[in-house]
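Omission of a single protein chain aside, the complex is shown with its protein chains in their original locations.
Each chain gets a letter, A and B, in the order it is written, and its residues are counted from 1.
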Amino acid sequence: MLRYLASRLLQGLGLVMAVVILNFVLVHAAPGDPVETIAGASGGMSPELMAQLRTQYGLDRPLPVQLGVYLGKVLQGDLGYSYFFNMPVTAMIAERVPATLLLVLSAVLFAFLVGTALGVLSSRKPNGMLSQFITVLSMVGFAAPVFWVGIMLVILFASVLPILPVAGMRAIDSTGGGIADVLDVLHHLVLPALTLSLVYLAQYSRLARSSMLDVLGSDFIRTARAKGLADRIVLYKHALRNALLPVVTVLGLQFGNVLAGAILVETVFNWPGLGRLAFDSVLRRDYPTILGVLLFSSIVVVVMNQLTDLCYRLIDPRIKAA
Amino acid sequence: MNMTATLPAAAAAPRVRPPPEAPKAPKVEHPTVEAMRMFLRNPSAIAGMAMLAIVLAVAIAGPWIHPADPFEIRTAPLTPPFSEDAWLGSDYLGRDVLTTLIYGGRATLLVGAVAALLSVLIGITLGAFSGYYGGRVDGALMRVTEFFQVLPALLFAMVVVTLFSPSLVTVTLAIGIVSWTGTARLTRAEYMKYRGMEFVRAERAIGARDARIIWKVILPNALPPLVVSATLAVGAAILFEAGLSFLGLGDPNQMSWGLMIGSSRQYVLSCWWAVAFPGAAIFVTVLAVSLIGDGLNDALNPKLRER
Partner (left out) sequence: MPHLRSTRRAALLSAALLSASALLSLPAGAQEPKRGGTLVIGSTQTPRHLNGAVQSGIATAMPSTQLFASPLRFDDKWNPQPYLAESWKLADDGKSLTLNLRKNAVFHDGKPVTSEDVAFSIMAIKANHPFTTMLGPVEKVDTPDAHTAIIRMSTPHPAIVLAMSPALAPILPKHIYGDGQDLKSHPRNGADAVGSGPFRVTEFKPSQRIVMERFDQFFLPGKPYLDKLIMNITPDAASLMLSLERGEVQMQPFVTVPTDLRRLADNPRVSLTPKGYEGIGALNWLAFNLTKKPLSDVAVRKAIATAIDKNFITKALMGGFAAVADGPIVAGSPFATPDLVRYPLDLKKAAEMLDAAGYKAGANGERFKLTIDYLPGADAQQKNVAEYLRGQLKKVGITVEVRASADFPAWAKRLASHDFDMSMDTVFNWGDPVIGVHRTYLSTNIKPIVWTNTQSYSNPKVDELLDAAGSVVDATQRKAHYAAFEKIVTDELPIVFINQVPYHTAASKSLGNVPTTIWGPMSPLDEVYFK
């Protein structure tokens, strides 16, 4: 088991490194550079100063040298300094991660609970109203662009029904701290989390329904049904557990798409998370931050994949034996 | 499986000499025809086809019937919908929303279709080689697949498009490059399944070349789930393009629905229609494509057919 974990971990590390290297080469090889952004933010800059900045950032050295220096630093945990803000990238990412984590976890959790409940309930009557509603919902959830849904909600809650805030994570003049702050954040969390959850909601309800139906239709459930009520309850629970397997798998693999949904939703709602940081950094050619975010995201995906794999093996004894 | 088909050759039937001991098979309907029949009996699939037909008709024929420049400033800015000179209203610049809907479909659909095609081609090729050859080839190709799965798709596409200047070409390429892993995995699973089957082994025994086996023997059998995957890939590509355009990274010289939403976002409080209608268009298109994909899945899925 341990050897297996170790080898998988090493593999994961290799993947993450590959991601970083590819993107490093990409951002540095393409036209336009961060010094120009800084010159733009300054309303103009002398050529001497620009050359100075380029030297300072090491942009005038050959690419392989820059790559080597960067990788060396990364392995020591130093992700460099943002070109734009001159702040350590690790600090900037660490500051933004909680916001994104909050957003994504609430969205996924909400979708998981509500979606699974809907799916399971509807599996009792596969052709009933609830089931059809779920089919429609799953279609809508997949087909509606997440940013469009977000903007529509903004319009609704900005003009028509101004009971929820449509931007930011906290009130503008908040002084932070205490229960009031927690409530403030939750208040701001509702709309972005709801928007992000729609896609997942659709998926989970459908998945739960279909896997529940699969399991319920299997032989041993039929036998249990024939045997009587008490057994039925126990086996219903068993069916539920089996039905949850695919949902859990999808849940774990979902984190690969975390950043994509987060970027769009955070942009619409001005949520100060990692997605926003990533987007702004791309536009500013802030290479260290872009690379830092890519690195972080890859690590999360690799870890989540491994965890999901592990969970799957632990839950389903059949797979462990395979 | 399909080995006992006795009807004349179609793409779905493998060309193989039946083994000598094969019993006389009962008359079965050709699988493709049966699938088509199931598909056409599915009401949501029909609905999907109808919606897609409308969208395509508007995108293709619309510009002929209503020639105009979607970027042109035609009326006063912020005209609400259902007005005299702007049926669906105008945006903050005075561009006609209806015109952008008609013309925007082209870029969106084109990018969606081509990007999906690209991703499916890459996916099938990689998956086929991986599943058929197994061993080290499989190992190496799986590493590549994992790499692209770990890479954050939207962020990477953003980086590629920004650095190489947004245009229809860069956007299509960027989307195609990050979207193929699902198809690859599916193809690999299918090829691994077929690789050990008798009719494939028979082909190998008579000395058929690998390339022939991969493309002419196995692929036709593996096609049904891949077709479903390809259809859904189109929907995903359309959403991806819309997302990129919304973020301001689409081709700025081509009017697309995502571009309309993105550029009007700042003024959404004053003209919700410039965001609502293009978004609805994307929604309808992707919905149509997914309904068709779902219908195909039901029709081609042998498990369901057996029920």
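Points to keep in mind about this one:
Keep this in mind: a contact is a pair of C-beta atoms (placed from the backbone, for glycine too) under 8 Å apart; a residue touches a chain by one contact, two chains touch by 3 or more.
As the structure is a computational prediction, the values presented were derived from the model and not from experiment.
The residue touching the chain not shown here, chosen from B:Gly248, B:Pro278 or B:Gly293, is B:Gly248.
Annotation: of A:Phe24, A:Tyr70, A:Phe84 or A:Phe296, A:Phe84 touches the absent chain (contact as defined above). Annotation: of A:Leu15, A:Val74, A:Met92 or A:Leu207, A:Met92 touches the absent chain (contact as defined above). Touch with the chain that is not drawn comes from one residue among A:Pro47, A:Pro64, A:Gly77 or A:Gly178, which is A:Pro47. For chain B, the residues touching the absent chain in the complete assembly are 71-73, 77-78, 92-93, 161-162, 165-166, 248-249, 252-253, 263, 265-270.
Taking the whole complex into account, chain A touches the unshown chain at residues 31-34, 36-50, 53, 56, 81, 84-87, 92, 95, 158, 166-168, 171-173, 267, 270, 272, 276-277, 280, 282-285.
As a working rule, only the chains that are shown with their structure count from here on.
If you average the CA atoms of chain A and of chain B, the two centres end up 24 Å from each other.
Against chain B, the residues of chain A that register as touching in their complex are 11, 15-16, 18-19, 22-23, 26-27, 30-32, 135, 139-140, 142-148, 151-152, 154-155, 158-159, 256-257, 259-260, 263-264, 267-268, 278-279, 282-283, 290, 293-294, 297-298, 301-302, 305. Of all residues in chain B, only 44, 143, 146-147, 149-156, 158-160, 162-165, 235, 239, 242-243, 246-247, 258, 261, 265, 268-269, 272, 275-276, 279, 282-284, 286-287, 290-291 touch chain A in the complex they form.
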